[in-house]
Every structure is written in C-alpha cells, then in structure tokens.
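One structure is given below, encoded as structure tokens.
With one protein chain held back, the other chains of the complex are shown just where they sit.
Letters A and B mark the chains as written, and numbering starts fresh at 1 in each.
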Amino acid sequence: MSDESPRLEGPLPPAALDDPHLQPYARHPGAAQAVAAVAMVVGFLGFVGFGVAYWVSASNQWQAITLGVGLLALGFGVTAWGKYLMPQGPFVEERHEFHSTEAERAAMTAAITERGGMVVKRRGLLFGLFGLGATAMGIVLAFPLIRSLGPRPGTTLFQTNWKKGSQLVTIDGRQVTADDLEVGGVLTVFPRGYQGSSPNQVILIRLADQLQQLTPPGRTDWGVLGYVAYSKMCTHLGCPVGLYQEQTQQLVCPCHQSIFNVVAGAVPEFGPAPRPLPQLPITVDAHGFLRAKGDFNQPVGPGFWERP
Amino acid sequence: MRRLLNTRSMAPLALVAAVGIFGLLAFASGAGSAGAAPTTTLPKLTTTSTTATPIGQPTRPSVGSVLKNNSPSNQTGLYYVQLPKSFIAPGQALFAANCSSCHGPEALGTVRAPNLQGLGAGTVDFWVSTGRMPLANSSVQATRKPPRFNRLQTLEIAAWVQSLTPGVGVQVPVVNTSQADLESGGTLFTLNCAACHTITGAGDALMDGAYAPSLHLATPTQIVEAIRSGPGNMPHFGAGNITNTEARDISAYVTGVIQHPANPGGVGLGGIGPVGEGFVGLLVGVGALMLVCFWIGDRT
Partner (left out) sequence: MIDESIDKSLRWVDDRLGVAKGGRTFLDKIFPDHWSFMLGEIALYSFVVLLATGVFLSLYYVPSAHEIIYNGSYIPLRGQRVSEAYASSVGLSFDVRSGLLMRQAHHWAADIFLGSIAVHMARVFFTGAFRKPREFNWIVGVTMLILGIVNGFLGYSLPDDLVSGTGIRIAYSIVESIPLVGSYIAFFLFGGNYPGNGLIIPRFFILHVLIIPLVIIGLLAAHLGLLVKQKHTQFAGKGKTEHNVVGSPMFPTFMAKTTGFLFMVTAVIFLLAGFAQINPIWQFGQYEPYQISYAVQPDWYMGWLDGALRIMPSWEWVGWGHTIPLEIFLPAVIFPGIIFNIFFAWPFLEARHTKDLAYHNLLDRPRDRPKRTAAGAAMLMLLGMTFFASSTDVMANFFELPLKSVLWFFRIAVVVTPIIAYVVTYKICLEMRAAEGIGKRKRAVIVTRSSTGEYSTTEAEPRPGDGQEELEAVPVPTFIDLVPPELATGEGVRRVMR
C-alpha cells in the first residue's frame, strides 16, 4: 500500500466505455435492471394506493402500508440502480491541503495586529469606551430577556392556601366528612376553593385508630379518628404520591419509587426522596366535616436553595 | 437471479419480511373499537338495596353515603345481592375440603392465612373467582390464575363465609355497565387507580415483591369487589369515597377502554409507554436502517 496517490501528471487516457471502473457492479445487469424496474413499479402502485387510501379515509394501517411500501420499493429501486448499475469506480480524488501558507498566515496576523494595532494603540481610550458601552448593552439586554419572563419566587414556595379552618374537599368540591373513608381508604383533597391547585394537593389516608396513635410524638393530634393528611407532592421531584400500599402503610411515589412510611410521619425509608412529606394537621368540626388546623409544618415539594 | 439472492441483498428482503409480519400483527390489532362491557349473569337471587357496612365502621349509614345513594339502587346499574341460604351448606363442604387447611374450619385464620370472618361474600368471591385462592404458597403475592371452582361453587363458598357474620362485609355486586358514563369512569380511574395499576391498566411492581396486577382480565363484578374490599395492598374504597355509580363507571371504563383500547395507531407495544417504544424504535427502526446501510455500502 503505497503512500503516493496515483500520478496525475501528463495527459489522461481518454475514457473507455468498457473501462472496468465504469462497468455495472452487478454480474447480470439485465436481471438487476429487471428487479429495480419491478421495485419501482411496486413503488408507483404503492403511492397510487396511498392516494386511494387517503381519499377513502382508510385506517392508519392502510395509509401506512401503501405509503411505506411505495417509499420502500421506490427507494430500493433507485438504490439498486445506483449500487448495481452505475459506475462504482473505485475512483480517487486528491486531498489538497486547505490551510493557508505560512506567508498568507503571517499576512493575516499582521493585518490584524498592525493595522488594528495602529488604531487601537493610538486611540486606546476610544477602544476602552466602546468596550464599556458594548458590555453594558450586553448586560442590560439580558434583563428583558430573562426578568420579564416571570415573577420572583418571594415567599410563594413557603406557603400554601391551607389555613386554620380550611375545609377538606375532593376534586369535585364535595366536602369530606369523617365517615367518608373506611380504614385503609385513601383520597386526594384540597382546601375549599382551591380544587386542583398543585401546591395544595393533599393525600388523606384513614389508618386504623390504633395505628394513628403511633404517629410521631408532638403530632399525634395532627390526625383524627384514624385520618392523617400529608402533602401529595413528593419531596423528591414533586410527582403526586398517589400509590398507597395499604397493608404496609407505605406511600410509594410512582416516579422514582421513593417510599414513605405513613405511620412514622411519611418518613422516607428508601429511594431518592430526602425529606418526609409535610403533614397537614386536621381535625373534625361539630358537623362531622374534616378541617385543617393550619398550614403544613414545612414548605411542600422538592428542595430548593432558599429552603432552610 | 440466484446470484442476487446472496447475503448482501438478503438484508432488504429480510426487512420487507419483518415489516410484513409486523404489519399483519398490527392489522389484527389495529382499528378496533371499544367493546361492549359484558354483564355478569348470576342465578336468580334476592336483591338488597343497601351496601352492608364493613367492620370497624359505625353500623348506621353515614351521612355522606345517605346523601350520595338516595337514588333507587337499580338506577345506578350496580346493586348488591344477598346470596340464597341454600348456598350455605354446600359452601361449608367446599370450604372444609379446600380452604380450611389454611384458613381454619371456622375461617378464623391460622398462621398461614388471615381471618375471613366479616370480610363479606364479595371479598371471597373476588379472591376465588380470580383464581387467586386456593393459594399454594402464601409467602408471595397471589396471582390471578384459572379459577378452581365454577361460578356456583364460588358463590356457595362466599355464602358460607358470609353466613358466619351476617350483614357484615362487602356483598356480591351485580353490575350493569350499559348506561355507564365512560368520561366519568376515566377521570375517576386516572385519579384513583392509575397510580398503582398504570394509566393503561398494565400493572406494575410494588415494594417487597408485591405488585399491582394487570386489569386486562377483570370482570365488572371483580372490579367492584376489588374497589370495595381492597384486596392485599389495595386501599379500601367505600361508598363514601367512590359511590356505587362511580364504581359502575370505573368498571365500565376498565372493561371497555382499558381492556379493549382503540389502538388506531397499530400494535400497542405492551401499554408501558416509552420503554416499549424505545426498544422498537432502536432495535426495529435504527436496526433495520443499519441493515440497509450494510446492504448499500462496502464492508472494507
């Protein structure tokens, strides 16, 4: 394998039509042409078929088979033509060095440094002031691009619409009573007036009475009659923790399988979630409706920088 | 011609063949429509109009359930039946022969199996009619399998267990989905069921070897029984949470849309979303095209 390209000096021989480089690749060009021709006819029919299928509003499958077979067959035909019947060579082309000569490079550098230098070094003040102005422009043009997009977080992430006395309602606005859930039942609730609102979503679970007494010290009265309420927003990435394993009293987040032990206070036992689900303190009012006793004990949802 | 059928040109032919087979499969499954939900038929039984209350709850109907169920029960398309007393004796015999070794002769449970008293005929019907019971190995979650008993025998066993605690527990429902609201059923399914069973009802793994099963073989009766009795790790959805009408709508949605998805786009690829799609896109799509490259180009 020589490192020299074929010599391109001197007159080239005229191209002979029986030059092996120009011959079809196929052993039997006639057969190859026949196959390609059949393929292209099939392709044509396929496209006609697609036209018909579209006209009669045929199913997705009919549209796809006609269009797909048409494309496949026509493509196969053209490709077979190119591969088997057109000159394959091998032909050679020289690579030319495309980088400039040393002299050209030096001239370019000189143009920049000397011609530019002539003006910049002498008028350094102007250059500096231009740079200052352009930098200022660059910075302030970013303001509308970024700041106008949306509001500042402020305290929004630290509070929800749950307040002392907020009534627990379902997504349909139905008020939840103490008789609604059986032991082992689970329900998605919101504060009244904020149904469907993402930060306010709460999962209400009814534990057996004796289990609810085991909820964390200092928060035993955050549940009532076996009911406990936690933020449904996973503390990992905010997915709704809708999967409740009733026999083990575990909430499992369907997104990345963080497990929260409900009885222990929705404490994460496994998986990527770092913090327990914030608990909503609830109670029963005189008419049997469930109400919140206040907002959550911590900001809901995933972690962020300002979270203490 | 034989020369053309060498390995180089086999690739596009193989592609066409694979596409053809795939296409035939897809034609078979494509462009279907939601099938009518089957209604279960039972021997003539007396009907009751109230749901029996489960253990642990106050025995008087709750305010909420009275408010929600004040329409005559036969208009909801879902009502509960009381199994005839003639079922009890053969049920006891069946239970003694097949179930008492684990559940005890009075269904009070042993170390191997839980207490069945108070769970109700509907609960028993669910477990037995889905074939989950009798269960050989209680250390793993029971799976649906062909039921050991026919419908009559299943109801007889259920009747006997119910007779141990009359009036308590989930009753056997009769579900008529013909007037169901599919839109309501779909909304309820998404909110209450999809988190465990997936939005396409394919089922998925839970913790510690448990799993939420696929819904593709469930009957409307079994669906309502499961909703009310909360088998295994499934929560209990009583009438105060999901009303009878809502349970009917959910079972219509499951037996209709979930079990017979329209799938106009072609083969459903398992209903598990991008996992199946990624496999097909990479292996079939990119793979087939790489085979075509192999045909067109050189090997050196």
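By our rule, contacts are C-beta pairs under 8 Å (C-beta built on N, C-alpha and C of every residue); 3 or more make two chains touch, one makes a residue touch a chain.
These numbers come from a predicted model, not from an experiment.
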Full-complex touch with the removed chain, picking from A:G165, A:G193 or A:P274, is A:P274
Cross-chain touch to the chain not pictured, restricted to A:G49, A:G77, A:G184 or A:P278, is A:G77
Residues on chain A facing the left-out chain by the touch rule are 1-12, 14-15, 19-22, 25-27, 54, 57, 60-61, 63-65, 67-72, 74-83, 86-96, 98, 146-147, 149-153, 156-157, 171, 188, 190, 196, 198-199, 201, 232, 236-243, 254-258, 268, 270-275, 301-308
Touching the unshown chain, chain B contributes residues 3, 6, 12, 15, 19, 22-23, 25-27, 30, 34, 182-183, 185-187, 190-191, 194-200, 202-209, 211-212, 253, 256-257, 261-269, 271-275, 277-278, 280-282, 284-286, 288-290, 292-300
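Methods note: only the chains that are shown with their structure count from here on.
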In the complex, the residues of chain A that touch chain B are 26-28, 31-32, 35, 59-61, 64-65, 68, 72, 76, 79, 83, 171, 177, 179-188, 208, 240, 242-248, 250, 252, 254, 257, 259, 270, 288
Within the complex, chain A is touched by chain B residues 1, 3-4, 12, 15-16, 19, 23, 26-27, 30-31, 54, 56-58, 62-65, 191, 194-196, 204, 206-208, 210, 212, 230, 232-238, 240-241, 264-266, 296
